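Below you will find the structure I want to go over with you.
Excluded from the complex is one protein chain; the other protein chains are retained at their positions.
So, chain A:
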Amino acid sequence: MAGVDWLGFTKKRGIYLLAAIFLLLVYTLALQPPARIESFASAVSDGYFDWNTRKPSDQLVFLEIENTSVQAFGRWPWSRDLVAQGLKRLEAAEVIGLDMLFSEPTSADKDEQLAEVLTTLPIIGGVFLNGPQAKTLSEQAYSQLLLSSLTQVQSPQLIDSELAELPIEIINTSLPFLAALNIAPDADHKFRRYPLAFWLQDAVLPNLGVQMWRVGRYEDLQLTRTSAQLGAQLLPIDKKTRTRINYYPEDAWQRISFAELMQPNWDSQRLANKWVVVGVSEAGVTDLRATPIGQLAGPLVHLTFLANLLDNTLLANLTNLQLLFVFLTVFILLLAIWQLSLPWLRFGLSLLLGVGIYFAGVAGYAFFNLWLEVFYPLLFLLAAAVTGEIWLFVANRAETAYLRSAFSSYVAPSLVDELVQQGSQLQLGGKKQQLTVLFSDLRGFTPTTELLETEELVSHLNRYFGLMIDEIHQHKGTLDKLIGDAVMALFNAPLADDDHAYNACLTAAGMMQALKNFNRHYSASDPHFLRMGIGINTGEAVVGNIGAANRFNFTAIGDAVNTSARLESATKEVNLDWQAAIKAGENKPSSQVDILIGEQTYLAVKDRLPCYPVNNLELKGKAAPLNAWVLDWQKMIQQKLLL
């Protein structure tokens, strides 16, 4: 029982271990999540984007074919000469990305008109990685693809597409560049990550956003197995060379409708040096993508990636080590929470910790472009906290049961409840403290035992003890032990009682009164008639669970205990002296001496209880004579001090 155990380690060892196991399990899950759990986890963190209030660079423009354009020019797809006229008005732009595909021939002259315009523009055409087998690509188409492909790649890990749908040849050959238009969704069909490039046969075809940067900035994307570098910028990528995109509020984009572009007073300089993505946002055409911030037109996903590149806000996942650090922090805080004894406080703080984790995620996102999948630490917190509560509940019940069984026979049931509730106040470890010890014994009982039948003696004594113990319990005392026909009770231990001396005196008086009632049915000469003396002493003693292995008791040891026993045995002689003195005509304040109290008890009660001094009392085993006081229990009853 000795030693420092400030985390309650021995008691809570099991739960610490369990929490550590949870930590490892959830951490492993976070490193290798199955696709469904991964997308669920991402969905929990999607709310981060609400905290992004930045505007994308005004260099980026979305030229959209939306509602009013469709109203003005009819249903999409439009005649290609109209598209050609529109694209021609983009000549001032620095780069143009087409988020659309011209994969079927229309009338030859209109296709030609479009092709003619395309050759004059810094424009990137789209390739869809679906449809026909890539193996069937024509020689010309493959050459065209190779000219648009990345040239600095060293075994990158990319999504490998076996399918490719290219623009028709006349348009394809007129387009200076091609790019992929694909974004792979997560398991919940939401678009969170942007693949930088795809394998297409031996070519590494960049996505539209990457290609626009290559053309606009004339910088290449270098890919290796684990890194992606665009110009001087190192891009954070995952195992499939995808990067997390950082969405802006949908209304933050600079949009120009096709209808506006076609106005006669269109000023082409509005697009000078701009990077323009041309695409369809009209709902009927369904180029809408599910994103963490809701339905978004596909072209805006490409633009978001570009905007992230321009303001350097692509999101990086936490490294494994950083994630571990998060988990350990939660673990340590949880350990601290478990040190609290109040369940509602633990609950409240755990809740607060959960909220704290979420906002740590938000802060990492908003200030450091770091993406913490907050789901995993929260899962750990939930699992550990719930298990912890169950554990603590079960452990407390076990402790309660122990306390009840250990104390209910010694302490009043109401006190046991108090003991259980104030478990922390109860110190069973052993300590030195002030307490009051009450000692009672039957006078001249040994002859009685010889006169009564054994069984009757036992039941008679049990009735007597029952009455005495009730009195002790009534006044917050703890029955320490029964020694033969003697009773030893403690006050102020193990449960604190500020007025222990007074309560011990009340108990003694109560016991005398109870004995008087008990004796009512018997004459003074009847062997059933019992006489009792009580000694009470207050002082310092060592209290604690004393004993060995499976057999130990809460008790007190010390001079205070011995003195109270000596005082009890002195009552008989003092009473005899007192009776003799009364016979000799001396005036004594009470007719009888049944209770003797020691000096410290007297000092605590002298103003409240009737006590008369007995000077220089010689006690057995005591070198120097002591002062003791007679407690007049009959007067206490007259004064109605007992309830």
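Just so it is clear, a contact is a pair of C-beta atoms (placed from the backbone, for glycine too) under 8 Å apart; a residue touches a chain by one contact, two chains touch by 3 or more; residues count from 1.
Just so it is clear, contacts and distances are computed from a predicted model.
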Review point. One chain isn't displayed here; going by UniProt, is it "Secreted protein", "FecR protein domain-containing protein", "Molybdopterin converting factor subunit 1" or "Permease IIC component"?
Key: "FecR protein domain-containing protein"
**Study point:** Selected from A:E94, A:D311, A:E540 or A:E599 as touching the chain missing from the view
**Key:** A:E94
Check your understanding: If the hidden chain were put back, which of A:G47, A:P77 or A:P122 would touch it?
Key -> A:P122
Review point. Hey, which of A:A134, A:I171 or A:V215 is the one touching the hidden chain?
Key: A:V215
Practice item. From the listed residues A:Q32, A:T53, A:T136 or A:S155, report the one that touches the chain absent from this view. Key: A:S155
Revision key, fill the gap. Touch assignment to the omitted chain, from A:L175, A:A203 or A:A228, lands on A:A203
Study note, to complete from the structure: Missing-chain contacts on chain A, rising order, are 94-95, 122, 142-143, 146-152, 154-155, 177, 201-203, 214-221, 225, 273
